[in-house]
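Of the protein chains in this complex, one is absent; all others appear in place.
Note that the chains are named A and B in the order they appear, and that numbering of residues resets to 1 at the start of each chain.
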Amino acid sequence: MANWSDIALATIPAAPLAAAVWCGTVAQVVRRNTSHRPVILALAASLVAAFYLLAVVVPGSIVDGSAHPPDVSASASTDAAGAATSNEHGGAAGHDGHGVDHKPYVLEVYRWMTVGGLDVRIDLRADAMTALMLVMVNFVSLLVAIFASSYMHGDKGYPRFFGAMALFVFSMNMLVLAGNFIEVFVFWEGVGLCSYLLIGHWYHKPSAAAAARKAFVVNRIGDFGLMTAIFLIYRTFGSVDFETVLDPAKLSELAAAQPGLVTTICLLLLLGAIGKSAQFPLHVWLPDAMEGPTPVSALIHAATMVTAGVYLIARCTPLFVHSPTAQLFVAGVGAATALIAAITALCQYDLKRVLAYSTVSQLGYMFMALGAAAASPALAAHAETFAMFHLLTHAFFKAVLFLAAGSVMHAMGDVIDMRRFSGLKKSLPITHLTFLCGALALAGFPLLSGFWSKDEILSVVWEATRVGPYGTFFLVVLAIGLFTSLLTAFYTFRAYFLTFHGPERFPEEAGHHPHDAPPAMAIPLYLLAGLALIAGIILGPTHLYAHYIEKTPNFPAAEAAGMNLGMMALSTILALGGIGIAYAIYGSATRTAYTTSQTTNFWERLSLQGLYIDELYGFVVVKPMAALSAVCEFIDRMILDKIVDAVGLLPMIAGGIIRPVQNGLVNSYAAVMLLGVIVALVSVLRAIAAV
Amino acid sequence: MSPDPSHYLVIGAILFSLGAIGFLTRRNLILMMLSTELMLHGVSVNLTAFSRFHDQHDGQALTIFILTVAACEAGLSLAIILALYQRTRSLDIRLWTTLGEEELMPPMADAASREVQAPSEPLPKLAPAGRRPTIGADGHVSSPIIVPPKGTGKGSKA
Partner (left out) sequence: MNWVSENASLIGTLVLLGATILMLFPTVSNSSGKRSKLLGYLLIPVSLAALGWVFLQPTGDMVRDILFYVAGGTAVIGGLLMTTERNPVYAALWFAVATLGVCGLFVINSAPFLAAVTIIVYAGAIVVTFVFVIMLAQQEKSAGYDRIPQQPLLATILGCLLVGTMLVGIHKTFGPAEPALLAVDRSNLHVSSRPVEGDLGSPRGIGRTLFTDYLFAVELAGTILLVATIGAIAIAPRRPQGSL
């Protein structure tokens, strides 16, 4: 029985997949230059379906599920409820504090494999958190695709780019819709693959190829953690379904019996999330990933894929609440990442790298929030809500920042070095305006979206310092968060002032009259900029978002959250302070051009090189690995190969002894025959003599 | 009662072994074949001796067969030897070590015979049965693909 809910659910991943297939096959041959059209169409369809999911399916299933218990509703319920109950399988529905059943809406697509006790299905599983993520992903994807149709115009790999992008959206949608950990893993790798393909889109550039490889290899470390976590989950729970694994009642029993096991699983999941979300110490791939086309940076490396780690941890919150240790790790990693990335961003002169480090830093905030529940399980709901909220707002303002940076790059002839241009305010008004919106939102300017979400995160951490046994730890985390907030405002506006203010200079690649964004680029910029301004104030203080997301099954029990006015004031002061400092240093109209010669200070070099973490890895990991490989190669070549050669030599020597017989001369063969005759004769005679 | 055949067997054994030694040491193709004839003689002596020992004709009959086979063998071998001789102008067996290991050419093949290398002609081959080969001016043989004459396909009708 196909109903609208099923169709909507299936459309979300199916449309991008179809577009990807089209781009991968037909568009390679015909209609190369219009291959963006099916992709945009598919993404629009997915977005509509995602909104339908958000507005109708998920609330419908929840309301009906709570109004009519499943055993009596099977015959009499609406389409949506009927589908929900008929498709619902196995898992126990979650209970929250209000005693309302929150069941996910599940569409079983395909039973992939049933091996022993392992039952892996490809499910489409929708709940509140999924719906929010899907709307965000498809919305940003659609806008980025529209932007890219203009930005990438004339590129040789045009259909390839859009094919990979559609494939990415498909994978991301499936990742979000996944109903079990194996499915998560498959599409986790899928988005990684698409990321690799898109970073390496200009594969003929050695730096792009190296960056793609680096992203892939560094991600493998995290994937190892995720995979091990899944193994451990299967071994512990005998299932990989979310419904079974994330059942709070069972988890409480398990955590009471084996707290170490839960912590181990959580830490391994955290390792996976660290890799995908570019957290310290695996954050090094993300800045290099800026070698890819800018729309890719905006979509994958700012808004969507890198948030998969946050999503995974948020999804596994029922697991994490039972392991304060793991959550402390989450918070610690987040804080360290936020600080390190912010410091690194201070002196970058590559506009996109500033934004990349800023992304890393903001992801650190989200981890910080997720970890804050360590203090008390009561905070878990806030923590998860605000992490996901920041994820949403960050997606909007970071996407607009990246797209604006792409617009700058487009106008400047692919030059992104802030030392080579300045004062673009007049020539690129649209870009300037939208970038300013994004920058203000990122800096946490009051009433803009970044302000709300970041403020909520800081207030959660502040709560964590007051309750629970880890007050000191969270005080440090809070201090780092506040300091990072100052730094964020500073480096964002440093980049803004350097790019758009000061004397008007263009690099020679740009020609004399740089042109501003064409409509296909301007519309997404305006839309995203608008959302960056207002999304926070619509969803944050009104608690729309919080009320929606707490309908997620197995969502931790929530308490009413009040506004933390003190924290708001503090973060406002910090944001304004950062902007002010940036203006004082870089904003004055009379400043001299920013050139390389200024970056001679040790501290600036330290920041420019990203605290030398890449070099540290080179020294600690890569060099010893290379040495080990050299030793292995030596052993392989000089010892193992020689042994093999020696083994091969044995028959050669043995053959060399009797080889002269095989000289092609009839007489030699006859001699051997004669010898054989003699031997035969002797043996016959001996046999006769014995009788 | 027949006499003791061992004397004749001794002579037969000696003749056989002398033939074998001759086959091993001779480098002349013709004399190698002649040595095999001597080996056959040894066998013949044995056969006649046993024939007398058993007072039967079988041994002598087999000797007749040996004669026959020896005649065939002599004719064929001489023909082959002549063909080989026409290629190399030499009867040296050491020129014909094609089946041997490459670098193990007999070390003692003397310079005179070594200079006469086997020509790089293709080995002789017979034309496929039922087809008339065409012989080019250079002696190269090509076997044409026989096109069946038209109308044979409908032969059953006729």
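Annotations for the structure displayed:
In this section, a contact is a pair of C-beta atoms (placed from the backbone, for glycine too) under 8 Å apart; a residue touches a chain by one contact, two chains touch by 3 or more.
Fair warning: this is a prediction, and the values are worked out from it, not measured in the lab.
Taking every chain of the complex into account, the omitted one touches A, B. The omitted chain makes contact with chain B at the following residues, 3-11, 13-22, 24-28, 30-31, 33-35, 37-38, 41, 44-45, 48-49, 51-52, 54-58, 60-61, 63-65, 67-76, 78-83, 85-86, 90-94, 106, 108, 110, 112-113, 121-122, 124-127, 133, 135, 139, 141.
Within the entire complex, the positions of chain A that touch the omitted partner chain are 665, 667, 671, 674-675, 677-678, 681-682, 685, 688-689.
The working rule: only the chains that are shown with their structure count from here on.
Against chain A, the residues of chain B that register as touching in their complex are 20, 23-27, 32, 93-94, 96-101, 104-106. Against chain B, the residues of chain A that register as touching in their complex are 659-660, 662-667, 670-671, 674.
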